[in-house]
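A protein chain is absent from this complex, but the other protein chains hold their places.
Letters are used for the chains, namely A, B, C, D and E, taken in the order the chains are written, and counting of residues starts over at 1 for each.
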C-alpha cells in the first residue's frame, strides 16, 4: 500500500490544489493532504480553517485524508509512513525551488520520493496569494476556488 | 493495481535511467520500461540491443518489464493499461518539453497521468548522447553506465 | 495607421496561431501574416499550401492579409511599412530565442518593435511539429488545428 | 483608437521605464502610464512624487498621460477604456510572473490584451530597487535614471 | 597578481560556500571572502560570528583572507584592488539575479570581472536559509555545514 502526502500552505486551497488532489487520489492508495502550520509567512486563514476548507472540497474522495504538520516535512513523512510526496508544478520557477526541496527531503528521509504533477492548463495562473489579492479587491473568484468555499473566503477578505 | 510506463530512447540506458527505474519500481505495482522504436533520430543501438541492455541491468527487479513501442505514447499507455507515465527531469529545459508532452498525452488519453521524478544529483550531467560522445572518444564511462553493459557499448562505439 | 507583421513557418497553422492572429487583428489597423519561405528546415507543406490554409482560416478577418517572404524579416518589415512584429510565446524557451531575435531585428530595422503575446492556456501544448507528428501517427487533431483544414492535413500526412 | 496602459510601481522610474514609454507611445494612439498605489511593499516615493517624476520625463511626449490607480488592474483598464496592457521584460523570471498576470488580467477583463516588450540591452540590469540601493550607498546614477530627476532621488535617499 | 573577492552573507557559511572557496583559492593568487554587513535582511549571526566561522573553516588555506564590507560591492573591489568577483551558481534563478548584478558591478567598476562557478552536484540543494530552517527544526546538518561549526549553529538556532 502506497501512501502519498500532498503538503502545502493551502491558504486557501484553490481549484489548482483540488485538481492535484483529485488526480493524485486516483493513483495512490491513500492521499494525505497536509497543511503546513509553521510556515514563516503569516497565513490569512488559521490551520483549522484551511483544514476545514480542504475537508469540504474533498468530502467525496474516500481515500483522501486531511491533516496538519509542523516541523520538517521529511520527519512528517516518516511518521505517517508515506513513501511519496506529491507536488504540483505551474512554472519553471516553481520547478527550481521544488527540485531543491526534493533533494533535501530525500536526504533527510531516503525512503520518500517526490513526484511532480503539472497543473492543468486552465489552472496555471492560479495561486493562493492571487486568490487572496483578487478577493480583497472584490474581483470574481469563479473558476479559481471551489464554489463551496467562495463565500467564506469573501467573508474574511473583502474589505 | 497501478501500472506505470517509463518511456524513452535508452540509446543506451545510463545510470541515470537505471536510477529512475529502481526508484519508480518501489512505488508502482508494475513498471514497464518502453523503448521507443519510431524516433526521428537514427539510434546507434537497435531496439533489440537497447531492450537487451535494459533486461540485463534490471534483472533483479521482479516488477519491471521491458517492452518497445512505436506510434503515440498515449495509445501505447491505453493498450497496456497504464495509468502513469514516469519521466525523469534533469534540468529546466527538460522540464519545459516534458511539460508540453504531458499536456498532450493527457489530452490524447485522459486516463493517464505523467509524474516527474528528479534525477539524483550525481546523475545530473548524464545523458545517452554524452555517454556515446565520450565512448567514441575513448573516455572512461565508470559511474555513467551500469558496469554490465560498458564493454558492449565500447565495442560498438570506440573508434 | 499601424501595420503589424506576424511571421512564422505555419507548417501548418494551428489553433495557437489562429488565436494570436484573431487577438492581434483587434489591436492593429492591419495585420500581415507572413509565411517564411527560406527556412533551413524542409517544410512539409509548400508556401502556397501554407498560405492557402491561412487564407481559409482568416477569411472572416477583414484587416488580415496573408503574404510570404524570404530573406531577413527586418528587411521585409521595411518593405511593407510595418512598425510592429507580433510573436506568440508559449514557454520560457520560446522567450529566450525570441528575445534575441527581437534585439537583432530592431538593430537591423530601428523603426520596428517586437511585441509578444502569450498563448492562451488551452493552446500551450500546441506546435506545428506536434500536430504533424500526431497526424502521421493517426491521432485526433480536434482542438489543435482549425476544422476547415483538418482533412487536408490528414490527406498529406497520414501514413 | 487604441489606448494602452503601462502599469507599475515606478518607485522611482528608471531609464528602463522611460525607454518602454517612448517606444510604446509610437505604437499606440494614447499611452497611460499608471502608478500603482496599493502595492503591498511600502514605496520610498509617494504616489504624487512618482507621478511628478513621470510627468517631468515624459513632458515631450504628447500622447502620454500619467495617472494612478488602486485595486485590480483589470478593473482599471475597463474604466479607462484601454485594450492593451504594456509590460517590459528583462529576464526569464520577469517573464513567468508576467505570464501569469496576463492570464489573470484577460480572465478578469476579456477585452484587454497584454503585450510584452523587451528591455533595451543597455537597460537590462536596471530596476527601481537597484537604483534605490545605489543611491543610498552614494553610487553614480548616470545612465540609470533620467537626468532631470537624479538630484531629487539623491536628496531623498542619500544617507 | 590577481585578487578575487567572494562576497556573500554567509549566514552561516555552508559546505557549498566552502567548496567554492577551496576551488577558487587554487585559481587566484589571493581570495578575499567578504561578508556583507549592510544587507537588508536581518541576519541570524552577527558579522563577527560569520567571519569567525569562515576563519575556522578556511584556516588551512593560506591565500584566503576573511573580511567584511558595507556599501557597494563595486566600491569594495576598488578599495582592495580585486579584479575578479567570484560567485557560485546553483540554479537558473541564481543565474538571472547574478547576471544582472555582474552587469551593474562592471558598470560601477569597469576593472572588475565577475566569474561564475557552478556548485558541486552534492551541494546543489544547500543554502544558508535551508540550513537555518533545518537547524531550528532539529534536523541533521551532516554534509551541509563544515563539522567544526555545527555545534555553534545548533546552539544558536535549535529551539
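FYI, a residue touches a chain if its C-beta (ideal position, glycine included) is under 8 Å from a C-beta of that chain, and two chains touch if they have at least 3 such contacts.
What you see is a predicted model; the values in this text were computed from it and never measured.
Q: Give the labels of the shown chains that the missing chain contacts, considering the complete complex.
A: B, C, D, E
Q: For the chain that's not shown, point to the residue among E:58, E:77, E:102 or E:127 touching it.
A: Spelled out, the listed residue whose C-beta touches the missing chain is E:102.
Q: Tell me which of B:2, B:22, B:80 or B:134 is the one touching the absent chain.
A: Of the candidates B:2, B:22, B:80 or B:134, B:134 is in touch with the missing chain.
Q: Which one touches the absent chain: C:27, C:51, C:74 or C:130?
A: Result: among the candidates, C:74 touches the missing chain.
Q: Please identify, in ascending order, the residues of chain D that touch the omitted chain?
A: Missing-chain contacts on chain D: residues 92, 121-122, 124-125.
Q: For review purposes, identify every residue of chain B that touches the missing chain, sorted by number.
A: These residues of chain B touch the chain that is not shown: 90-93, 124-125, 127, 130, 134, 137-140, 143.
Q: Tell me where the left-out chain touches chain C, residue by residue.
A: 71-72, 74-75, 92-93, 96-97, 99-101, 103-104, 107-108
The rule is short, and it goes like this: only the chains that are shown with their structure count from here on.
Q: Of all the chains, which has the CA centre nearest the overall CA centre?
A: Chain nearest the overall C-alpha centroid, as shown: A.
Q: Can you name the chain that lies farthest from chain D, using the mean of each chain's Cα atoms as its centre?
A: When every chain centre is compared against chain D, the largest gap points to B.
Q: On a C-alpha centroid basis, what's the spacing between chain D and chain E, in Å?
A: Averaging C-alpha atoms per chain gives centres 34 Å apart.
Q: Centre to centre, by mean C-alpha position, how many angstrom separate chain B and chain E?
A: Averaging C-alpha atoms per chain gives centres 38 Å apart.
Q: Listing for chain A: what residues touch at least two other chains?
A: 92-93, 96, 99, 103, 121, 124-125
Q: On the basis of the stated criterion, which chains touch which? Give every pair.
A: A-B, A-C, A-D, A-E, B-C, B-E, C-D, D-E
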